[in-house]
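First the structure, which I've put down as structure tokens, then a few questions once you've had a look.
Of the protein chains in this complex, all but one are displayed in their positions.
When the chains are written out, they are named A and B in that same order, and each has its own residue count from 1.
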Amino acid sequence: MSIFSKVKDRLEDLRRPGYFKKYDHKFTMVIDLDRCNGCGACVSACYAENNLPVVGKEECGKSRALNWIRIERYVEGEYPDVKVKFIPVMCQHCSKAPCETACPVYATYHNQDGLNVQVYNRCVGTFTCATYCPYDARRFNWFTYKREKPLDQQYNPDVTVREMGIMEKGTFCIQRIRAAKDRAKDEKRALKDGDVTPACAQACPTGAMVFGDLNDPESRVSKLAKSPRRFRLLEELNTDPSVIYLKRVMKDGRGTSEE
Amino acid sequence: MKRRDFLKYIGIGGAGTGLGYLFGKVTQSPGNKLIPYLIPPEDIIPGVGAYYATFCTECSAGCGILVKVMDGRARKIEGNPRHPVNKGKLCMRGQAGVQGLYNPDRIKAPMKRSGERGTGQFVEISWDDAVSTLAKNLTELNKKPEQLYLLTSDMRRRGHQHTVASSFMSGFGSPNIIRHDLLGPGNLEFANHASMGLSAIPHYDIENTRYLLSFGADFSSAWLSPVSYGHAYGQMRQGGNGRGKLVQVEPRMSLTGANADEWVAARPGTEGVLSLSIAYAIIEKGLSRAGDAGSWRSALGAYRPSEAAKTVDVSEERIYSLAKEFAQARPSLAISGGNLEGYENGPSCHMAVSVLNHVAGNIGIKGGVIPSPEALASAPHPMTGPKNSLSRFAADAEAGRIKTLIVSGSNPVFTAPKAAKVEDALAKIPFIASFSSYIDETTAYADIILPPHHPLEDWGDEFSEPGAGFAPATVMQPVVSPLYDTKGLGDIFIMVGKAVGGKTAARMPSAEFKDYLRGSWKEMYAKNRAMAAGAPTFDEFWIRTLSEGGWWGAESVKPRCAAVSVHAVKEHLSKSVAAEFEGDEKAYPFYLMLYPQAAMRDGSGALSPWLQEMPDPMTSVVWGSWVEINGKTAASLGISEGDVVSIESPFGKITAQAYLAPGIRPDTIAVPIGQGHRQYGRYAKDRGANPIEILPFKENPKTGQIAVNSTRVKVTKIGNGRLVKQEGAARELGRDIVKTMTPAEFERIKG
Partner (left out) sequence: MAEGHQKSSMSYKDVNEDIYGIITRSGIGYYIICGLFGAGAAVLFILPWAYQIYVGQGVSGLNVPVFWGIYLVNFVFWVGVAHAGTLISAMLFITQTPWRRAISRGAETMTFFALMLVTLFIFIHMGRPWNFYWTFPYPTQRQLWTNFISPLTFDVFAIGTYTTSSIVFLYFGLVPDLAALSHTASGWRKKLYEFLSFGWRGTDAQWYTQNKACMFFSAFIMPLVVSVHSVVSWDFALSLVPGYSKTVFAPYFVTGALLSGFAGVLLMLSIMREAYPVMKKYVTDYHYDRIGLFVLVLSLMWSYLTLMEVVTGLYANTSQEIEHLKFKLATPPYMQLFILMIFCNTVLPLVYIVRKVRGSVFGRFVVPVLVLVGMWLERYLIIPNSLSRKFLPWMWQDYAPTWVEISISLGTLMMFISMFMMFVKVFPIIALFEVKEDIGVPMKNRKHH
């Protein structure tokens, strides 16, 4: 191999997010939009698991709710031919994440599990990541939000309580991933499919959300990811998201072959 | 360290009997255990959560839950994966259960009234004082025990907490239990009983159906058992055996309507008519599977599609095509709820849907209506009816027949129309005791409050319906030690009963409620051989039950047979099944439809800041009320989004902000139930409007169920405003964000 191709390879390596050739895991979520009925259980599960603050009506009015996951609802047509589509949107854990380029202090970066992680301690609050995120997945701690006592007794001790000036976003419940990895290590085995379930997927009544490791060819997500209904949100932006959606089936749907 | 503190820290409820951690050991990660601070048992690792099994009391579905407890505090509620109702899933209400437990406005100790009635001013007293005050008052009634009334809800009528309450009442000698539950399925139960002879709500097998025709049943948000049906819905769509189709009939597109493949915006109140005319069309086209189709044809003569089309505002062709699809898709299923439950003739409407199921041959088949087995409950299972309705309560109070009232689990001041004059009735009652955890609107009228534990601190049980081949019995056990100076709900009845003495005391269990519960389960165990499978002794069974959250004899119960006969429903269908609305059409041009959301339900969710901040699925509004108006209608009235409008019925007036909804009939407006509290804690108080206030007080004479969709209103703009909602814009603008495919293409890729 010539020196040039070696250098070229090395440079290409460096361009990969995380600077690694291959992730240990590539955690992925598959969301079946044909199952999802937009009930919002996932949203409140996230509040409960991740110590999300309640910001109140006034702040909600300024679009500052701290929801890591939201159900977007898009309407097509006019009465009486109204079609409604729901899509749960959270941080897509883009493999080529625009937010990661943006952060000057590496407060957000890609880790070995294929996750886009946010280091609260390192964040200086330049907002750049949030402006760069095409999915508007990022939320900011505009103030230090406090829970009224004794509601604070519910705080999940496994998750940091954030203070003002810090950016945050969905983590795929990284604390659960860590716990599962530790457990697997203790038991001297590899992580297996189903060891980790984020709070949203756990709550989802319709079973729309499935979480797993795309590097494991046997995992449920690997199988679902091959579905012909697969698509990713704003895929044209080339962010390579780790959330894979499965198309909703609907009467006036845009079939690829029927256009 | 005091014993009390110790208990608080180790977080084992009550006397440390919660055994959920055993379950934790089995199904959760190893080491999900309890934190011992003083004498650490060997199998407990600090810093790792323990899971306790109990059930969710946020609605009547009775989902099994696991509560993650760390450092003696309830951190997270998760679905119990073994529970047959919710299969490990949970709705947003269920998640927010912890916020009820840790709500800053919980009542911390017994209290007695210090201000005017209704103002909600109370001072704390001791339990001894509280119990003796109530007992003294009750002893004074001894001559006329029927002057004691119990006002409770439909919700927990199936468990032993309710049994104790009933024994208390019967021991005391009063038959007067008033049951008021705004969203209770009283009409549906009655209709099923009258038409199919079922005493429990049947199992609607959404999971296996291929064609689901839903008449106003919003099973995705608040109808009967949203988690169970949510799971079934997911399976119906993508469970692997052919994609089921969903057609939703309702004047206002609900969350379920939004997910439907077709939305049929029938005229409010005429869903029953539509159902019968579809049935007629099925028979007419010879597609009926019922043996007695001929007799139905003549019985349904009045519902020919050609005539019904105009009434329901759905074209004749569409009725025929629905009929054809419904009859040909195998299996198909029609369900009815939501709006239909809220019409003054609710039972007839439900029966009309039963008839449709019968005609299409959907009763008793997989993917259709499967009659439930008898519930296991040893508890009585009374149906609501005119005898225990709110109107009777109001009349009796008015007549001075109520001397003492115990309120437990019901809040009619909020959930009944102003026209019911509940407040006047309460004012007439000399003594009111409330067993409530929060100062809600009704409790504000109480003279004395005896606060029960939060369900996460209490003992109890539940026999949920519906079930397919299973009859779950779920135990409620304390997962944390009581936060405040409260007592178990069952124990309060027992304490008061004993203090009253006499026959009442005699009917009370001798021990604490916890032991009574165990005793009752022991009886059940003795009677039910299936329970003994795998658990030779009761102690083993009980420990297993507590660890797993309950018992559900999966294969042990057989569904029963049922059918609808012309004869059974004739009486109810003799009159038109179209519902009537109060108010003159000219003066009040719009139908008012009220609907419950998943978060607030009947308003009980308003105390949780999480639920307040949860965007409503169909409008994304947070922290308040709104009124949904069709965009064109709004334009003609000069109303734009966020404008403050007044909604006036012949019975009153409220104001709310307008939301221009795409999915609502132009002649209909819809307002969610649940906001507009005047009491009920800091998060609920003085927020939004309570639309129940402006309803007429119409009860179904058979079931006592209050009709919530029963009036017309007029709408006028009174000001400008900005609606607080999450939605920026709800149109894709050709960006093809949520990609879709047609059913035809789906079939192709599958094959």
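Operating definition for what follows: a residue touches a chain if its C-beta (ideal position, glycine included) is under 8 Å from a C-beta of that chain, and two chains touch if they have at least 3 such contacts.
It should be emphasised that the depicted structure is a prediction, and the values quoted were computed from it without experimental measurement.
Chemist: I'm checking contacts with the chain that's been left out. Which of A:N37, A:N116 or A:N141 qualifies?
Modeler: Candidates A:N37, A:N116 or A:N141; residue touching the omitted chain: A:N141.
Chemist: Pick out which of B:I201, B:I543 or B:A730 touches the chain that's been left out of the picture.
Modeler: Spelled out, the listed residue whose C-beta touches the missing chain is B:A730.
Chemist: Which one touches the absent chain: A:N111, A:T128 or A:N215?
Modeler: Missing-chain contact among the listed residues: A:T128.
Chemist: Could I get the residues of subunit A that touch the absent chain, sorted low to high?
Modeler: So the residues of subunit A touching the unseen chain are 59, 62-65, 70, 72-74, 89, 98, 101-106, 122-128, 130-132, 134-136, 138-144, 164-167, 234, 237, 239.
Chemist: Given the full complex, what residues of subunit B touch the hidden partner chain?
Modeler: Listed in rising order, the touching residues are 726-735, 737.
Criterion: only the chains that are shown with their structure count from here on.
Chemist: Taking the mean of the C-alpha atoms as each chain's centre, how many Å separate subunit A from subunit B?
Modeler: 33
Chemist: Report the residues of subunit A in contact with subunit B in the complex, numbered from low to high.
Modeler: These residues of subunit A touch subunit B: 32-35, 37-41, 43-45, 47-49, 54-57, 60-61, 63, 65, 67, 70-80, 82, 84-87, 148-157, 179-180, 183, 199, 202-208, 228-229, 231, 233-234, 245-258.
Chemist: Contact residues on subunit B for subunit A in the complex?
Modeler: By the definition above, subunit B touches subunit A via 29-31, 47, 70-71, 73-79, 86, 88-92, 94-96, 98-99, 101-104, 220-221, 226-228, 230-231, 233-235, 237-238, 243, 253, 255-256, 258-259, 261-263, 265, 483, 598-599, 609-615, 617-618, 620, 622-624, 630-632, 662-666, 682, 687, 722, 724, 726-728, 730-732, 736-746, 748-749.
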